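Complex shown without one protein chain; remaining protein chains in place.
Labels run A and B following the written order; every chain starts at residue 1.
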Amino acid sequence: MPEVVTVGAAWAVPAALLLGLVAVVAASADAVMVARRDGVDVRTGAIAPLAETARLLRQPRRVTPAADAPLWRVGRGGLLVAALLMVAVVPWGSWVPADLPVGVVWFNAVDVTVWAFVWLAGWGPNAAFSLVGAYRFLAQALAYELPLMFALTAPALAAGSLRVADVAAAQQGLWFAVWMPVAFAVYCLGVLGFAVWGPLAPPTGGDIAGGVLAEVSGPDRLLLLAGRYALLAAGAVFAVPLFLGGGAGPLLPGWLWVLVKALVLVVALVAVGRRLPALRPDRFLELGWMVLLPAVLLQVLVVALVVVL
Amino acid sequence: MTVLADVVFWVLAVIAVVAGAWVFRFDSMARATYALAVSFVAVGLALLLVDLDYVGMVVVLMMVMEMAVMAVYMIMFMGMNPALMPMSMVHDNRKAVVAAVAGFVLLGGGALLVPWPVRRGVPAPDGTAALGEALMGSKMLVMMAVSPVMVATIVAGIAIAAPRGRYDRLGDDLDRGRADDPQPGGVGR
Partner (left out) sequence: MDLRQRLVHLALRRPHALLVEVPGWWRTRVETERAMARRGWRPASSPAGADVLVVCGSPGADLGEVVDRVTDQLPGPRARVAATAPEEVATALDEAAARLADERAQRDDARDRTRADRADRADQGGDGGDDGGDDGGEDGGEDGGDDEDDGDSEMAPEGIPLAGSGPDRDGLEMDVLNVPLGPVLEHWPAGLVLRCVLQGDVVVEADVDVLAGGAAASPSATAAVTCDGAARALDLAGWGDAAAGVRRVRDLVLDGHHDQARRDLDRLAARVARSRVLRWSLRDLGRLDPAQARAHGLPDDAVGDVHDRLVAMLERARDGLAGRSDAAGDRSAVVEALPTLVHGLELAAVRLVVASHDPDTLGASRQERADA
């Protein structure tokens, strides 16, 4: 069993801060890419997360007629909570906030709660476009979730453990991303899916006036937008022990390697996400079940054969 | 540790029961569905207390997913905006209450009154595997036979219920190059 120290609950704070850093970098990277595309000073892009926060903090909360207020509130706040729970089981080098023996399943269970939160955020305001966005998310979730589940299985199978630290330790020499490319690609697509980002952003699409985001303003909107970036960041952070060798690397301490790898991956996700058209949910559903699921099952079979032989 | 575990157990138990009761108190489909989800999540987390980490997490995972999908169907069949139109979540109230209370008393009483055996030996290192062995060890053949039957039932059910079969899609001789679908899918079968 590789050595990781479960640190006290207080250490959840630095873990949350590191997650926040990755999320802010993701948001900045996106705004910088837009600024470069539009030929505007890149610095306005770099401070975009800050400016956006200030803008939304000035606004009041918005109420719609006959809204389901409690459920709406749960949905809006949930995304950020889910992202924090995801990184709770990630070992930062040799220390981990919560060393669960089934960390991989924990991550999976938390990413499924995003189904509930996004749907509730769209259901709450009692508005047509929001609700359409909410149902779009469920359609897309049905398409990405099963492939994602099996993509998570592959590294755990190769490591022979569901404990995240064991999975990270099993990659000495060769990263799982290298010899399980299909699982890694499907995992990244799943991350874009539960972060409602890039090609899988139709639940918040401009064609339905922002969908799930259509009726929220002020701090509520800030929570939802921050939640999306936090989920993207959490997906990138979790990919490090799962596929990218964990904290292993020369010179730098383990936790810094985890951070560096997560930052590189999150910027890559942002960049690739920007370059692709939307995968429209009605098409993506069949793709998920007919192409991605068999492909990732084959990947798991290959991994199983490698482990047995 | 044991005190903490006790506290956690009681908190989770109360959440599970209260959220379960709210399912019938709420007058909205969405709220009732997610109250049920909360109840199940509390049960799943309670399983972590007896070191069944895997089973506990899978309960949380499956139940949240299931409730999300159930909300779709409930709302689909019950009308567009039950959030607006309050509707009762109970049917045949009196009999249901009697049945529920009787069931609770029977099971709860059983759990409290049965003389539980005292532990001999030590707990298995892997609780999940041990539980699996205990539940299905001797019946593995039956379990393995049941799963293909269940899958076949699902497939057959859908095949019977589907309004359009492959002859509608691909022509009487199945020779149409591209299927004729009202809503084309993503693979182009």
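Note that a contact is a pair of C-beta atoms (placed from the backbone, for glycine too) under 8 Å apart; a residue touches a chain by one contact, two chains touch by 3 or more.
All of these numbers come straight from a predicted model, not from anything done at the bench.
A.B. asks: I'm checking contacts with the chain that's been left out. Which of A:L21, A:A35 or A:L85 qualifies?
C.D. replies: Result: among the candidates, A:A35 touches the missing chain.
A.B. asks: Of the residues listed, A:Y135, A:F176 or A:Y229, which one is in contact with the missing chain?
C.D. replies: The one listed residue touching the chain not shown is A:Y135.
A.B. asks: Out of A:V87, A:A121 or A:I208, point to the residue that touches the absent chain in the complete complex.
C.D. replies: A:I208
A.B. asks: Given that one chain is not shown, which residue among A:P60, A:G173 or A:P250 touches it?
C.D. replies: A:P60
A.B. asks: What chain A residues would touch the chain not displayed?
C.D. replies: Looking at chain A, the ones touching the missing chain are residues 35, 37-41, 44-45, 47-48, 50-52, 54-55, 57-62, 65-66, 128-129, 132, 135-136, 199, 201-202, 205-210, 213-218, 221, 274-283.
A.B. asks: Kindly note down the residues of chain B that lie in touch with the hidden chain.
C.D. replies: The missing chain touches chain B at positions 76, 78-82, 84-88, 90-94, 163, 182, 184, 186, 188.
Note that in this section only the chains that are shown with their structure count from here on.
A.B. asks: In the complex of these two chains, what residues of chain B are touching chain A?
C.D. replies: Answer in residue numbers: 28, 30-31, 34, 37, 53-54, 57-58, 60-61, 64-65, 67-69, 71-72, 81, 83-84, 183-187, 189.
A.B. asks: Would you mind writing out the residues of chain A in touch with chain B in their complex?
C.D. replies: Residue positions touching the partner: 66, 68, 70-71, 74, 100-102, 105-106, 108-109, 112-113, 115-116, 119-120, 123, 126, 135, 138, 141-142, 145, 162, 282-287, 290-291.
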